[in-house]
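Below is one structure; the comments refer to it alone.
Other chains dropped; remaining ones untouched in position.
Chains here go by letter, A and B, matching the order in which they are written, and residues are numbered from 1 within each.
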């Protein structure tokens, strides 16, 4: 049995999405800028997709959607683009401590370019500290970037509260969110949340890899990170990835149709999963918030006395695929920064396992996972010199 | 992902010489919880020869597998032979390890040496340091 619980890293593509892509790979392969009718048809489909995505987040115009190669590129375009274009208004940028690694790398780059970056801490639940956040704002602040959902610990960020704080400032501060773990998984309304820029990635909701989009509110001053031929979108040039975009649209359509029902279903599964683990395994710690403050797609737990790479490898030998925050699982041998950011120590990071669900996750899979997890944890604790049980053996 | 050989996976799934020895002739623990890598080695020594060895491990799959392989290799060796074991020998025996995991084989060897040294120093007093070849152990990322 294969149980894929690493859906926050990527997801399987739905068959209908594959079919849709196939159409644009083989039959409707014309590029939208051709002069002939088949190109015109593709152009219309592409603009239809743009307007679909605009409506899906309650954007006011389809022109506010720019297609990219994924959330990493969207984040780069948003942060590098807005920061560089607004330098004369100020050089300060604030982000949360739980941003995706791409945002972390981007702001490091911006620091080298002379920007002043504040990383605003989160509380022990992984939720942005609004007081510290508000105090961190300066007259020179031009941009704020806060991830929609802490991608490691599942915390839902107070986007609305943040934008209210931003609106109270005396000058314009652009507000970006990396919504890779939110879009098509829960409702997202740019008006309600007061967002200026939103990054989305297709492969996080059963669409294809290598495609995403960036919402850019009309009037946003932004400069491109790439330059292209005049027949391309000036904000993001290059031959449009039509099959990818159309596939992403199909995936979003499918996901958004029952997004609320699915949210509730996963909330139930999540509760069940946490309950079973907490009642059947000792010395576990839930990382991140509980209940309403948590994305229903994410469970993250630390298992004391044992190490996450070993846990995840042992689980994978049983067909269960997960992620871990252990240093040993990272190329850089660094413990997961999200666990440290919520006040966890290195051991807690090393022992953390992230289980991330998708709309297709079932109770059977959850049961199978918990059963296997119990065995794996027991076995690894058995051989660990740290286990209190070992002392008493 | 980290690519492990079949042999590494086998030693991970079925570690040899796992557990502890009651009343060992020597034992040593190396590594740290903070680094996410820790190991305890227990020795039974007879006439300067390792007649039994067991280990416990807190760490990743490579940690467990290298410890397991190390115990297989040194069982039956004299203390001096065992103390000359190099981390590369273990990596080789396992058919290779991802580079970022080399430190695990280091840890296995360091823990073994520490156990041997503790055995010797209990018998003979501190030795004029056969140690230091590989340097001390510290979190590889720091």
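Note that in this section contacts are C-beta pairs under 8 Å (C-beta built on N, C-alpha and C of every residue); 3 or more make two chains touch, one makes a residue touch a chain.
Please read these numbers as outputs of a predicted model, since none were measured by experiment.
*Asks:* What is the chain count formula for the full complex in this file, using the labels shown?
*Replies:* Written as a formula in the shown labels, the complex is A x2, B x2.
Here is the rule we go by: only the chains that are shown with their structure count from here on.
*Asks:* List the centre-to-centre spacing of chain A and chain B in whole Å, with centres computed as mean CA coordinates.
*Replies:* It comes to 40 Å between the two C-alpha centres.
*Asks:* Once bound in the complex, which stretches of chain B touch chain A?
*Replies:* 2, 4, 9, 12-13, 15, 18-20, 29, 33-40, 56-64, 100-101, 103, 139-141
*Asks:* For chain A, which residues count as touching chain B in their complex?
*Replies:* Touch residues, chain A against chain B: 305-307, 309-310, 313-314, 317, 326-329, 331-335, 345-347, 349-350, 383-386, 390.
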